[in-house]
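Complex shown without one protein chain; remaining protein chains in place.
Chain lettering (A, B and C) follows the sequence in which the chains are written, and residue indices restart at 1 in each chain.
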Amino acid sequence: MDAAYDAAKVAQPGWAQTPLWKRAELLHKAAALMREHAAPMAAALVAEVAKPAKDAATEVLRSADLISFTAEEGVRRLGEGRALLADSFPGAARSKMSIETRVPLGVVLCVPPFNYPVNLAVSKLGPALIAGNAVVLKPPTQGAGACLHMVACFAAAGFPAGLINTVTGRGAEIGDFMTLHPKVNGISFTGGDTGLEIAKKAAMIPLQMELGGKDCAIVCEDADLDLAAAAIVKGAFSYSGQRCTAVKLVLVLDTVADALVAKVGAKVAKLTVGAPEDNADITALVSPASAKFVEGLAADALAKGALPVAGLTLKREGNLIHPLVLDRVTPDMRLAWEEPFGPVLPIVRVPTVDAAVAHVNASRLALQGCVFSSHIDRALMIADAMSTGTVQINGAPARGPDHFLFAGFRDSGLSSQGVGPSIEFMTKQKSVVINLPSASYATG
Amino acid sequence: MDAAYDAAKVAQPGWAQTPLWKRAELLHKAAALMREHAAPMAAALVAEVAKPAKDAATEVLRSADLISFTAEEGVRRLGEGRALLADSFPGAARSKMSIETRVPLGVVLCVPPFNYPVNLAVSKLGPALIAGNAVVLKPPTQGAGACLHMVACFAAAGFPAGLINTVTGRGAEIGDFMTLHPKVNGISFTGGDTGLEIAKKAAMIPLQMELGGKDCAIVCEDADLDLAAAAIVKGAFSYSGQRCTAVKLVLVLDTVADALVAKVGAKVAKLTVGAPEDNADITALVSPASAKFVEGLAADALAKGALPVAGLTLKREGNLIHPLVLDRVTPDMRLAWEEPFGPVLPIVRVPTVDAAVAHVNASRLALQGCVFSSHIDRALMIADAMSTGTVQINGAPARGPDHFLFAGFRDSGLSSQGVGPSIEFMTKQKSVVINLPSASYATG
Amino acid sequence: MDAAYDAAKVAQPGWAQTPLWKRAELLHKAAALMREHAAPMAAALVAEVAKPAKDAATEVLRSADLISFTAEEGVRRLGEGRALLADSFPGAARSKMSIETRVPLGVVLCVPPFNYPVNLAVSKLGPALIAGNAVVLKPPTQGAGACLHMVACFAAAGFPAGLINTVTGRGAEIGDFMTLHPKVNGISFTGGDTGLEIAKKAAMIPLQMELGGKDCAIVCEDADLDLAAAAIVKGAFSYSGQRCTAVKLVLVLDTVADALVAKVGAKVAKLTVGAPEDNADITALVSPASAKFVEGLAADALAKGALPVAGLTLKREGNLIHPLVLDRVTPDMRLAWEEPFGPVLPIVRVPTVDAAVAHVNASRLALQGCVFSSHIDRALMIADAMSTGTVQINGAPARGPDHFLFAGFRDSGLSSQGVGPSIEFMTKQKSVVINLPSASYATG
Partner (left out) sequence: MDAAYDAAKVAQPGWAQTPLWKRAELLHKAAALMREHAAPMAAALVAEVAKPAKDAATEVLRSADLISFTAEEGVRRLGEGRALLADSFPGAARSKMSIETRVPLGVVLCVPPFNYPVNLAVSKLGPALIAGNAVVLKPPTQGAGACLHMVACFAAAGFPAGLINTVTGRGAEIGDFMTLHPKVNGISFTGGDTGLEIAKKAAMIPLQMELGGKDCAIVCEDADLDLAAAAIVKGAFSYSGQRCTAVKLVLVLDTVADALVAKVGAKVAKLTVGAPEDNADITALVSPASAKFVEGLAADALAKGALPVAGLTLKREGNLIHPLVLDRVTPDMRLAWEEPFGPVLPIVRVPTVDAAVAHVNASRLALQGCVFSSHIDRALMIADAMSTGTVQINGAPARGPDHFLFAGFRDSGLSSQGVGPSIEFMTKQKSVVINLPSASYATG
């Protein structure tokens, strides 16, 4: 690990002195290589993290697009600064100009999670590299294969030796050493509550954290229920719910609850369960611990009176949890607040929109949320009232398109993401002030 | 007139070399003096252009706010430039930096119209002055008194001699001389089709034109009809319709037309007609020619089968036109396309939203428009489809708040307005490129 | 010509409804095809406008880069708008939000000049197309071949039929018809004083004009004279001086004039004269009229006492003018003010920097200028004092890198160029204001 950091430290200054267009050119090459070698990477995703084959292929290709987009975005954001004149401020003469630009952090530690080991790695690598940083990458234990293949594409693209360094291992063992290393100048982490521990230790190191989510869907009386049901089911059960932006709670107004539950239940009943190679909708969760955790949450809710819908039942086979929708979930159940990261969707019926918003705002997790309403005033005002990083109006929570802002409130995150904000995170602002002996103006 | 331009040319460079905060300070002083001396200015507006007393007072105070806001906006927009690095572009080395700032145009001719002689004067003077320009102001013939009083406040605030110059006279006589003057470096004009003539003559002089409007209100089946009726009546009849952003045509869906017409008619029937000193809703128009023009438009529509609503009738007493709503206006009537600038509101019934949008987009005037619909998708998609500078969703067209963009398409305007865009209009961009002997980077 | 405009008008809306990334994709394809077919285009440039072969090849490749860069810039500038809240303005409630975006102008007439018929065509086509416009292109009479070949690359890339339309012919014959056509919604013109005529006729049509230049180089006492001489000679004689950003006048401080003149003369004496195929530095000018005009300017200066340096003499052979540097040029000579667009460089000796700046600022042409000084204060303060669109410090005037601002003052131009400003020119601003029934805030 010391070797990785040492190599990064040595390689960084030369890379930061490479023209922006050349940095972009190498990133475009890496993207092209990833498109060319998508198949083995996708296969690794199927094998390592049980991602349905089609989604695995999509992840790789979408990652290549993301690298290219990031390169071009960086060329612009990093090639432009601000020039401030002194005489805006009362009493000051126009004899000073401050030129503010963005400079690299130095060496950035990138830690992506198991559920998108390729995509969430390049969402860190791309911004770090275009901004002139060196990188130490710690892939997730499951997903490391896909991640390493991706790094091989970068290597083949011709990035300088030592610029991108990969260290594998269990976070529990090497995490502290990596995050507390004296040569680390920035950390970009996506994952769960482990992030809270990292944040405690990092002190003066800039942090970009995307941790858990408990994304709620508020369904209003005037919602298009078919649209809402479709978005909720897709949002909750894609990749078996193992997504930070999965719909993890439905808050539906009493008056339309029966109708919505019926529509949701009917759709969930049709989901296929099986192997990722067969593109089953629901596949095995990433670990026995995860599956048992989800099972426990559902069992707690059932014990406290939640009702399974559409004939669905709680069923675990090894790591595989069958899809389950639980109606009449109440705030005393763990499922009302905790993040299952599995195919179990709780529905809470609420008497008023205010009650729904209050539930959302009481959650310590606040990544995204969504509201389904056809009324323009209601939709926008509920979106304002919901205290989450993003609120989707009439759509499921989603990370993309990747240039959109992506940022969680409270325990869900620190520092913004999205292509532009991530590039900015990977830099610090520097200013050069030119002092003249007297005021100077261009008079037109 | 030559003297005005000569004085302006002489005064400008020194003003452009005055610190931004000092320019702002003087504008704040002028605003304070306008607040202090609001009464005589408002009285002039009542006397000269028959503006209801309350509205006249509002115009003056709103103008003072606008001056202050413009000063602070300018301090920021003009105190900041961009610094571009060369190596964003393929093949270029980071050995060049381009520093782009905004510099004054020089001498700007400002021509406000009669209907807001104070407000639309300061909306030009403020941006011109904070940006370092000298000004030649040509007030409207009616409204010149209020305008001159306003200029007196600027003079009392301590602006340098020669910086603000006022030339009164009929546009027909002095217009050409003023717009073609070799010392003019920019023209900001608000008015009617006269602007089209100015545009033909101005050649290389930057133009900010706000000309006529024929703002349409589309009322959908799912609109809140009470809200729509209230907005339409206020929008159409305030200051007797003598506003560029007045609602000048209603396009209502057949299915809700009867209901809307009834609501609009009921409200219009209650409008008071009389003297501006008494705050009557409807007062005399600015000139006999205007009143006769409006009368002619209405007569044409009536002759072709338009129906007056709510027992209202076409009635002209000198310059005073009584309020009139005409239902079942059709595209063969002049009122469907021409701008009355008086208290006559035509209503066209349409079978579909597409028909309504097509009417809007066929108009040569395209300042603002509005759509009334409660459905979020419909409202936004109609707003996209309407080809006008601004589309108001569920509100009447409006110039303000003044920091919002204000810009007309087609014959309605050239160059954007609003506080920020107006400040930018009053400047040109200049760049200074520093060439270094070799590439230079800040590496972090 | 009507057919071209009609086709453009029909094709435009569909193109404007094409996703930004797809528009960019087609532009990238056109750029790739231009790189692939660079040879015949370069050959046409050699044959049609006597451009040295190496420069001709560079023009084509640089144009391909420009298209790609423009595509990516447009994806960003046009995919982002501003959302303004009402309560910034005194008295307003946060119940309105104005969403401002950029929409296409419609049909844009693009008129590039003979000297860069490919590059200055794509500098207009690229921004126009990425912004969703249709285009009518009028290539220069000389250079039309290269231009048509370039258009063929666009056609082969798969742009929709009718989107890009080319009309060839003499400007004197078809110019008025084209610029006054009722379907034109914007004009981007690069050329000489013809542009002033277009500007007079265009009325309400947005104009982007780049007309003549008389770029001056001020050489201070503390300048690096070798650097200055090298930049001046390259700046003045590249492509035989047929460049808007050519150095067209040197203003040198008396104390260093002899030294500078000697260095400049020595370099110019080494320039080769001959055929473009052989990469001669100096080749035939574009027309007999041009050559005679240049000859006349030089003869006037010689008659009034200007001194040829380094044994150079005024010599015209057909369209070919031999390179000439004239020392001791004075303000009474035409060469002190007029733009030769040929290989003749006048040098004016000045007693002070102020005199040099005064000469620059008295010129009606004000595209770029440059100042050579090693002292940071002096260089920056002279750059402020020079009233030209761009001032280069310690470098020759230059259009590129293409993302830098490019804009002339006075008779040199109207509206800014450069990749970003050109994209903005090709659009107009539109706002959609959402009105809510009451204030709404996100409280954190």
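Here is the rule we go by: contacts are C-beta pairs under 8 Å (C-beta built on N, C-alpha and C of every residue); 3 or more make two chains touch, one makes a residue touch a chain.
It should be emphasised that the depicted structure is a prediction, and the values quoted were computed from it without experimental measurement.
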Touching the absent chain when the full complex is considered, from A:L84, A:A121 or A:I164 = A:L84
Ask   = Taking the entire complex into account, which one of A:L196, A:A289, A:L307 or A:A358 touches the absent chain?
value = A:L196
Request  = Quick one: say which of C:T101, C:T194 or C:N279 touches the chain that got left out.
outcome  = C:T101
Note = Only one of B:V219, B:C244 or B:L380 touches the unshown chain, namely B:L380
Request  = Would you write out the residues of chain B that touch the absent chain, in ascending order?
outcome  = 72-73, 75-76, 79, 376-377, 380-381, 384-385, 387, 403, 434, 436-437, 440-444
Key: For chain A, the residues touching the chain missing from this view   = 62, 65, 68-69, 84, 86, 88-92, 96, 98, 100, 196, 199-204, 206, 209, 227, 379-380, 383-384, 388-395, 398, 400-405, 407, 409-411, 414, 416, 421, 428-437
Task = Against the chain that's been left off, what residues of chain C make contact? List them.
result = 12-13, 16-17, 19-21, 25, 75-76, 78-85, 87-94, 97, 99-101, 103-106, 132-133, 185, 373-377, 379-380, 393-394, 427-428, 430, 439, 441-444
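FYI, only the chains that are shown with their structure count from here on.
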Remark   = Chain centres from averaged Cα atoms put chain B and chain C apart, in whole Å, by 34
Note = Here the gap between chain A and chain C, centre to centre from mean Cα coordinates and rounded to Å, is 44
Residue list for chain A, restricted to those that touch at least two other chains = 75-76, 79, 376-377, 380, 441-444
